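Showing chain A:
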Amino acid sequence: MTRLLELRDVTASYGPVQALFGITLDLDQGEVVALMGRNGMGKTTTIRCISRLMPHSGGSLRLAGRDVAGLSAPKVARLGVGLVPEGRRCFAPLTVAENLTVAARPGPWDMARVCALFPRLQERMGQVARTLSGGEQQMLAIGRALMTNPRLLVLDEATEGLAPVVRQEIWAGVRRLKSEGLSILLVDKSLSEIASVADRAVIVERGATVWQGGIADLTADLTDRYLGV
Partner candidate 1 sequence: MPEPKLNEPILEIRGLRKAFGALLATDDVSLDLRPGEIHALIGPNGAGKSTLIKQIVGEIRPDAGSIRFEGQVIDGLGAAARARLGLARSFQVSSVIPDFTVLQNVMLAVAGASGTVFRFHLPALADRKLTEPALFHIEQAGLAGRHLVPAARLSHGERRKLEIAMALALRPRAFLLDEPMAGMGLEGGRQLTAILSELRNEAPILLVEHDMDAVFALADRISVLVYGRVIATGSVAEIRANPEVRRSYLGEDA
Partner candidate 2 sequence: EPVKVGMITTLSGGGAGLGVDTRDGFLLALKNAGDAGKQVELVIEDDQQKPDVAVQIADKMIQSEQVDVLTGIVWSNLAMAVVPAAVAQDKFYLSTNAAPSQLAGAGCNPKYFSVSYQNDNLHEAAGAHATDAGIGKVFIMAPNYPAGQDSLAGFKRYYKGEVVSEIYTQVGQTDYAGEIAQIRASDADAVFFFLPGGMGIAFMKQYAESGVGKPVIGPAFSFSQDILPAVGDAALGVRNTAQWSKDLDNEANKAFVETFQAEYGRLPSLYAAQAYDTANLLLSAVAKADVGDADAFRAALAEADFPSVRGKFRFGPNQHPIQDYYVREVVREGEVLTNKIIGPAMADHGDAYAEQCKM
């Protein structure tokens, strides 16, 4: 099994403010890894570095064995990283259909499969994203990422704002994607769901990896200390 993603002591800053102080993370082909931590600890920043939405300032960040330091964000995406960003970021003036096709790349995921996963999107195909309900936008963001047919799906709080049934569907979907061999990096707050799908977890605290291990080893003591539960 090849190592799909490998972060070693990654550091990064927003201007003068350092946000990451040493993130270490491994993700193997076909693996599902959960990135966990309290608010403001650096989960999203880590993901932004992986997608090259911001440069990292130190450490190494390798994707499928390639150092991403010299790559642009579109390059990384075309190497197979499908991002569902925090806060959805659908293209507001575009219709649902346009949002889905805008960055689509050929592969098993197409319009029909996405609509099968989220029937709600089918209903709203011609509506512009700006007027979608929050949950609909979330589905759209996931669908949009799947349409790029990624090797690695990155979900940053992808179930936020979804109704419980839909959330269950999405988790079921994630499990299905996993069973099909897709690699997934996810951030979420639902411990029980994470436990049901993730292989491993990485916990960050103040911008640094403080724990990394199998999901089974995530003890109540750890979650209490680092997640406040």
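The candidates came about this way: all candidates are chains of the complex that A comes from, given by their letters.
Descriptive notes on the structure:
In the analysis below, a residue touches a chain if its C-beta (ideal position, glycine included) is under 8 Å from a C-beta of that chain, and two chains touch if they have at least 3 such contacts; residues count from 1.
Just so you know, these numbers come straight off a predicted model, no measurement behind them.
Checking the candidates 1 or 2 against chain A in this complex, the single touching one is 1. On the side of chain A, the complex with candidate 1 involves touching residues 14, 17, 38-41, 44, 86-87, 120, 124, 131-136, 138-139, 157, 160-168, 189, 191, 223, 227-229.
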